[in-house]
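Left out: one protein chain. Kept in place: all the others.
Letters A and B mark the chains in the order given here, with residues in each chain numbered from 1 onward.
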Amino acid sequence: MIKLSSLIVGGLAAGLTLGAQAGTLDDVKKRGTLSCGVSTGLAGFSQKDEKGKWSGLDVDVCRAVAAAVLGDANKVQYKPLTAKERFTALQSGEIDVLSRNTTWTHTRDTSLGLNFAGVVYYDGTGFMVSKKLGVKSAKELDGANACIQAGTSTELAISDYFRENKIKYKPVTFDTSDQTRAGFESGRCDFLTSDQSQLYALRIGLKDPKGAIVLPEVISKEPLGPVVRQGDDQWFNIVKWSLSAMIEGEEQGVTSSNVADKLANGKPGNKRLLGGEGELGKNLGLNPDWAYQVIKQVGNYSESFERNVGSGSPLKISRGLNALWKDGGILYSPAMR
Amino acid sequence: MLKQKTTEQIKAATRKTESGSHAFYNNPKYRAAIYQALLIFGLAYFFFTIISNTFDNLEAAGIKSGFGFLSNAAGYDVLMSLIDFSSTDTYLRVFIVGFLNTILVSILGIFFATVLGFIFGVMYFSTNWIVKKISVIYVETFRNIPLLLQILFWYSAVLATLPGPRDSLSLGEAVFLNVRGLFIPKLVGEGGSILVYLALAAAIVGIFVLRSWAKKRQDATGQQFPVFNTSVAMVIGLPFLAALVTGFPFVIDYPALQGFGFRGGITVIPELMALTIALSVYTGAFIAEAVRAGIQAVPHGQTEAARSIGLREGKIMSLIIVPQAMRVIVPLLNSEYQSLVKNSTLAAAIAYPDLFNVFVGTALNQTGQAIETIFMAIVVYFAVNMFISFIMNRFNSNVELVGR
Partner (left out) sequence: MANTFKTDPIEFKPAAAQPAPSSTVGPVAWIKENLFSSIPNSVVTILVILGLLNVVPGVIDWMFISSTWSGASQDACVSDGACWVFIQAWSQQFFYGSYPSDGLWRVNLSLILLFVVIVLSFTLPANIRLKVSVPLFLVLPFVCIAILDGRLVGLDYVNTDFWGGFSLNVLMAAAAIIVAFPFSFLWALGRRSDMPLARSISVVFIEFFRGVPVLALFFMGSVMLPLFFAEGTNVDKLVRVWIVLIFFMSGYMAEVFRGGFQAIPSGQYEAADSIGLGYWQKTLLIILPQVIKVSMPNILATFVMLFKNTVFLLIIGIPEVLQTLLTALSNSNWLGGHAVEGYVFVGVIFWLCCFGMSMLASSIEKKLDTSHRN
């Protein structure tokens, strides 16, 4: 009877299935939309507004890939995923690219059949404490309670750090950022720890944002980036270079507003990037204007950053490490030639 | 059911002797065998497909399978554990810690849910209008709101509003309640305390002996014995006597404000409190409903008969009505207890480190061993529920109607 039921249900399911695997580029073109795995809700990175529209830094990566491949940044099918199912979803072909603030680690890169296609945001685990406590460094937190925003690497990072410094603490690990913030605010814990990018979001959610300070310690490296399946090098290249196009765009001063002008009258480097010269697009298997579309529709990295997490957003995160290499950060695109 | 079987058998027997069709497929015995063979074949094929697909997929994705990860160091800490735990311990120990936490919250939940359920179930029959309505409102409110919302409500709307550690609500400088939890003094036994524990054990054994003796005496002579009062006296008296003899070999460890919070004593974390409250209030509503149904199932004549022989109202409830209602209530309790254990997995919504949260949650996140972790969790919940079912069935056979 199980057989029977599974057959019937399977048959129904077949009506709603999509084929996957093999050439991801062809699949995406045939389907006409890019299927992109994002977070179920993470301020500044992937968030939905009351109209159901997705925005954020991670979302912009999806949009950039869609603009490069399909010529339209809006042809993205967003799949909100939990931390547990994100890799399964990518492995099983449910999504074409995973852009869900995922930390690039050795284990993930080597043992899960996945490839990281670059870094969108250099993050790190940090601490936030109430000003009243008068704590200046994380080392003074012996015996304190910690509200931890469950990430997959936060728990490990904080445990390592406190063991290394021989400090005791009690971890109160919450699943959602809202609860983490509420726990900190109610006094359930003395300090709050999460990725730095989220600390800012958590802080502005507080009733009195000025009453809390972010400590200087950053205890781990968390480079976040888009992930693709291993074994499809063409697709891997497309995602990698779509991201690079945004960074290169900022380096060259190409923005969504002056992109047409730069294509017509810009420097040779501008023209090469935007498809006026050379065969960058063709080598990727895309149209010559792939990067033009990325920058026109999504913007360069700076525009996307400021719009989603920087000065143009409520989060007001400064560029810091995520500034271009020539501005004191470590953001660097491989040469566009 | 029994009746029906006999008719089937009679039919089968008559068919055999009939001279109509001799084809073997018309013989119900063979036909049953064929159906079952097909069923087995279908099932075997189904599982074979699933398993071989799974292995193919695991291999293609490069995921290691097996339980080897259990001996690896977990690398993360757990908020509360009944046994010693540090982040250098293995995943297996995480599993045990989570399991014990699940058992703890289940036992607490079952206890309080039963108490609440019986109180509100009996309150329904109160003559006080307001009391009766409270019982109805309690049942209808808490039964009809998803448990997840209730857990979040108790945790973030009630317990989170308690004062901070420095402004704790305190009871005689010994018991403290604040947003970090409930802090109570701990009794630490020294040499000789073993005697006190033994006395307590002896008292508990003694109660069971006393109960059966009193029941026999009542059956034989009709005389009653104050079992309850004697039991209370025994449980308190015997250990007290033992303590007196050994000269109170205990030190009381009071919780005290130190550094960032309280140290010493026993800490009941608010996550445990919220989960226990939510589980017992939610399940209590269902139990109250079961108790109400059970009491309503007792014919009214029983009450009247009891009144006519002059029993007081309280005695009628406890001696006549509830024992009979138990026949209806106990099977329902069984399934409510089981669903309470299953619902304790919602600890994941707040930060209570139960089996599901620390093992299927964090450990699965860290290792990616989906099949193994989920399988282990399923086995545990299944086993716990079987155990509950076993106990309740034993209990059920005690309260079942015994024909004399």
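Couple of notes before you dig in:
Everything below uses one rule, namely that a residue touches a chain if its C-beta (ideal position, glycine included) is under 8 Å from a C-beta of that chain, and two chains touch if they have at least 3 such contacts.
Nothing here was measured: the structure is a model prediction, and the numbers come from that model.
In the full complex, chain A touches the hidden chain at residues 1-2, 5, 9, 12-13, 15-21, 40-44, 47-52, 77-82, 84-85, 88-89, 91-94, 176-178, 181-182, 185, 201, 204-205, 207, 313-315. Along chain B, the points of touch with the absent chain fall at residues 1, 3-5, 7-8, 11, 32, 35-36, 39-40, 43, 49-50, 53-54, 56-58, 60, 127-131, 134, 140-141, 143-149, 152-153, 156-157, 299-300, 338, 342-343, 345-346, 348, 356, 360, 364, 370-371, 374, 377-378, 381-382, 385-386.
Quick note on the criterion: only the chains that are shown with their structure count from here on.
Only residues 39, 42-43, 45-46, 57, 60-64, 75-79, 87-88, 156, 160-161, 164-165, 178-180, 258-261, 263, 270-271, 348-351, 353, 361-362, 364-366, 368, 370 of chain B touch chain A when the two sit together in their complex.
Put simply, chain A touches chain B in their complex at residues 1-4, 6, 83-84, 87-88, 91-92, 111-113, 141-145, 150, 152, 155-156, 159-160, 163, 169-175, 179, 182-183, 186-188, 190.
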